[in-house]
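A single protein chain has been omitted from the complex, and every remaining protein chain is retained in its original position.
Presenting subunit A:
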């Protein structure tokens, strides 16, 4: 039985408090109206020096009027971007942590269905990591509702003004309309959470039963979940991530998003396992279990890279204007995060986790794990920010404190779930094999 250490509990509360304060500051310091932006831009202009003024003096009056209209449009644009910034920061962190726990849940379901002989000793850890799904999806759902009720401009297709002048979005409004969109969200979140709750219940009931009925139930349930998951995941990625760019489309996007949070989920499982092991709670977990998790981290990292590159290269190669803008904005405005994440998510884990011995050494696995998680946060950042905040995006107070808040909440929920039941399931048919797993 695991007891939630008071130190970790304090840490999670500190993270949440700092996070809330930072998020609050982010919303407070966002410009309230166009005038704020005007003064901000003026201050910036005077900073840049007076070289412009001489050049603009030669302009004719007509051009000046045109420039004024352009300037007004620009100010309005910047205003919307800056207003979106704290919202987008919250949105990225919220969806990232929720999907991490979903990734862990999917990994758990796969282990059940594959009848893996090595992983049953880790089932409770996986259930712990995926337990964040419920609070995470509630907060996420509230964020979706707030977007739907026009508290922010994350999804431009929700703006009637925009849609009225945009034939492309009008053409998609049969799919991209708020009621249908929010109903889909409800359906997906309900499916995922139901599976998690039922599967956990069956797993605990299996501990107390005399036969394998609950194990078999879980097997069927997991198989059903995986089928529903892959459909819902694909649509989810269009709804919650792709639709911030309603003018762009990509066929392998769902897979790409899946690979991103699947590897993050596995990494989180591995890191929580290593933490519990270091505190002496998982006596049945040996270095071979860690080795297997590291292999998954390694393999799925490469899989993510494969999809990242395939999506990028196909669009770069054919260079069709309506598709390529997506990468053009990312390369021009988000160059470092866009290419930096390939280093974080591919090169670093590839070179550290390729070695068999390294896959068993806790400090190396944890280092690689932190790099992978940071890298996949950046991945989600690069998916959301360019179309919501654009040139005004930066990793500042809003972004960091949103991550800290959800990290604190994640730690709190995960470890309090872990402390509720024994960490080793009692009578899983593969338990003995798993305890003696050796690679």
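Operating definition for what follows: a contact is a pair of C-beta atoms (placed from the backbone, for glycine too) under 8 Å apart; a residue touches a chain by one contact, two chains touch by 3 or more; residues count from 1.
Assume contacts and distances are computed from a predicted model.
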Of the candidate names "1,2-phenylacetyl-CoA epoxidase subunit A", "Light-independent protochlorophyllide reductase subunit B", "Quinol:cytochrome c oxidoreductase membrane protein" or "Pyruvate dehydrogenase E1 component subunit alpha", which one corresponds to the UniProt protein name of the undepicted chain? "Quinol:cytochrome c oxidoreductase membrane protein"
Full-complex touch with the removed chain, picking from A:4, A:141, A:175 or A:316, is A:316
Residue of A:115, A:356 or A:391 in touch with the missing chain, whole complex considered: A:356
Footprint of the hidden chain on subunit A, which residues? 309, 312-313, 316-317, 319, 354, 356
